[in-house]
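Below is a structure I'd like to ask you about.
Incomplete set of chains, arranged as in the complex.
Read from first to last, the chains carry the letters A, B and C; within each, the first residue is number 1.
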């Protein structure tokens, strides 16, 4: 019963996130030979102010 | 000094969450013979759109 | 369907950890009025070398 946490920058549409949850569930189910119903996914959205690469927040890198 | 993270669907009352934090702290303190003051709990609330079971978001499963 | 992650220093007996998992499950089920079967707990054990308080690893604080 795999648990999957996906951390992304906020702003994607629910349609994209919904597709992602289904496609990732299928990918895990097939790769591990696991039942789809046993797979749980939690999406964690993070603000560009709260995500840094090389010490700089994404909100500044995008400027 | 146990650290506990509890991920739940958003929407519960603060009263329920407060009870849960106290009861879980007591359960861990007694089970591990640990001091209550050393126990930290963080609640993470997740939208029904961001939690999937079997690839379907909870917001759709509830319909 | 709450997900609970409990991070503790390694070294507790499986008996203690088993008690803790049952007692925490009961505490969450009662506090949130949730079904026990819907609750998942993952214990994450950490070495004393990998846990710091005030910048000092627990392995040094215990000396």
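Note that in this section contacts are C-beta pairs under 8 Å (C-beta built on N, C-alpha and C of every residue); 3 or more make two chains touch, one makes a residue touch a chain.
Everything numeric here is computed off the predicted structure, so don't read it as measured data.
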| item | value |
| --- | --- |
| Overall number of sequence copies in the complex as this file defines it, 3 displayed | 6 |
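To be clear about the criterion, only the chains that are shown with their structure count from here on.
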| item | value |
| --- | --- |
| Centre-to-centre distance between chain C and chain B (centres being mean Cα positions), rounded to whole Å | 13 |
| Distance between chain centroids, defined by C-alpha means - chain A, chain B (Å) | 20 |
| Distance from chain C to chain A - Cα centre to Cα centre, in angstrom | 25 |
| Per-residue overlap in chain B, given as positions that touch at least 2 other chains | 7, 53 |
| Chain A partner contacts - residues on chain B that touch it in the complex | 7, 44, 46, 49-57, 60 |
| Residues of chain A that touch chain C when the two form their complex | 1, 3, 40, 42 |
| Contacting residues of chain C [partner chain B, same complex] | 1-9, 12, 16-17, 19-20, 23-24, 26-28, 30-33, 53 |
